[in-house]
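Notes for the one structure printed next.
One protein chain omitted, others in place.
Let's turn to subunit A:
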């Protein structure tokens, strides 16, 4: 069974790149374009994702809000979260890790690096 990844990104090009790279490794990618849709999708699927990759600055709700909600859940399996953002200043990175982010990648990313980090986290969290 392939791993299910939720990609939250409002940029037009980045999701296309990630989808193609991750799809090559047979991960199942679901893409939403803003925080509100992400919350909706998480509720609808009862948080049935193996990994979440999110941007920070997005309409309706930021990546930090998604991260915070995912990491403060008391029931259900823990879900690793990777933040991918071009707003990678020191405060933001620290804030992300404080809220429980498992990894932080600054845009532009090296596709191979992203793939390795995704694989590592999925292995670490013992995904399906």
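What we mean here is this: a contact is a pair of C-beta atoms (placed from the backbone, for glycine too) under 8 Å apart; a residue touches a chain by one contact, two chains touch by 3 or more; residues count from 1.
Definition applied: contacts and distances are computed from a predicted model.
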Exercise for review: Given the choices "ABC transporter permease", "HEAT repeat-containing protein", "FAD-binding protein" or "Acyl carrier protein", state the protein name listed in UniProt for the chain not shown.
Suggested key: "HEAT repeat-containing protein"
Review point. Residues on subunit A that touch the omitted chain in the whole complex?
Key: 11-14, 16-17, 20-21, 24, 86, 107-113
